[in-house]
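Up next, subunit A:
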Amino acid sequence: MRYLLIEDNQKLAGAIVERLQLDGHAVDHADRLDAASACMDVADYDLILLDIMLPDGDGRDFLQRQRRAEKRTPVIVITARSAVSDRISLLDLGADDYITKPFDFAELEARCRAVMRRQGGAADNQKTFEGTVLNLTTGALQFGDASTNLRNRELRLLEVFFAAPGQVFSKSHLIDRMFSFSDEASENAIEVYVARLRKRLEGSGARIETVRGLGYRMIPA
Partner candidate 1 sequence: MRVTDFALRLIAAVTLWSGAAHSFEVEDRQVYTAVAETSVLRVISTADKAVFEPIIAAFQQANPGISVDYTITGTTDLMQAIYEEGAVFDLAISSAMDLQTKLANDGFAQSYSPTNAASLPDWAIWRDQLFAFTQEPAVMVVSNTFFKQGEAPQTRDALIALLRENPDRFRGRIGTYDVRRSGFGYLMATQDSRTSETFWRLMEVMGRLDAQLYCCSGDMIAEVASGKLALAYNVLGSYAASEQAKTEGFHIVELTDFVNVMLRTVLIPANAENVKDARVMVDFLTSLRARPDLADKTGLPPLDASALQNNPALRPIRFGPGLLVFLDQLKENKFLRSWENSILQETP
Partner candidate 2 sequence: MKQPTSIRKRLFFQLAAVAAVLSLAFVMVVRGVASQAAEGTQDDILAASATAIADSLTSEDGKVTLELPYSALSMLGTINEDRVFYRVMVQGETLTGYADLPVTRSPRRLDTPAFSTEIYRGDEVRVASVLRRVANTATGSEVVVSVAQTRSGLAAISRRITITATSVGLLFFLLATTLSLLAANSALRPLRRMTGAVTRRGPSDLRPVTAEAPKELVPLVDALNSFMGRLRSSLSRTEDLISEAAHRVRTPLATVRTQAEVTHRKLNKPEHKKAIRDMIRAIDESSRSAGQILDHAMVTFRADSLALDPLDLAALINETCDRLAPTAGLKDIALLRELPDRPVPFNGDGIMLQAALHNILDNAIKYSPEDSDITVRIASGSELRISIADQGRGFGGMDLKDLTTRYSRGANVGDVVGSGLGLTIADEVAHAHGGRLELSHSKEGQGACVSLILPYV
């Protein structure tokens, strides 16, 4: 996915960019509104992450301008304000969702997915491996005539394998990708979810192989 991050705090922006890139996303960063507009003129983004307080204006004005210009790129506002009234006014201004600082990237990712699902722009956000198609937004898994919807964690796990088929992922890495920090996760949990995925993938062209001592990888069936 391609994100546009509009955030004036350089440190935070840097951290967010690095964090999103870890999950394989492309991120452009603008630290001012005019820079953001410039970015949007030259590129299409799947999603905009917008901070409110910016040196050359209020993020809410930018939001309003976007909506008036009929630009439908989903916007998730990153706000430092947690009061309900502030959040509601953001939604009224046209934000698709908001997330309060500090935030869990797992949650951010879930919200992005939810926003994109609502936008209907989910169709092209999918990956194929050996005739098996995984929609990263909706979690739909298709092979042959079969179609099933993955649950959230299953999707997040499978997404890792689809991103790099054949690559071996350690259990520890998979835990990082699958669980949020509030969850108490164990390596056993990975085994449970891998077992579930194998069941989901039965009859497809893909299967998950255990690489003893190293982890798991997805290979053609």
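Inclusion criterion for the candidates: all candidates are chains of the complex that A comes from, given by their letters.
Simple rule for what comes next: a residue touches a chain if its C-beta (ideal position, glycine included) is under 8 Å from a C-beta of that chain, and two chains touch if they have at least 3 such contacts; residues count from 1.
Quick caveat: nothing in here was measured; it's all calculated off a predicted structure.
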Task: Selected partner (touches subunit A in the complex), from 1 or 2 - done: 2
Open item on the list: With touch defined as at the start, can you tell me which subunit A residues reach candidate 2 in the complex?
Closed with: 9, 11-12, 15-16, 18-19, 22, 53, 78, 80-86, 88, 97, 100-107, 110-111, 113-114, 151-153, 172, 176, 180-183
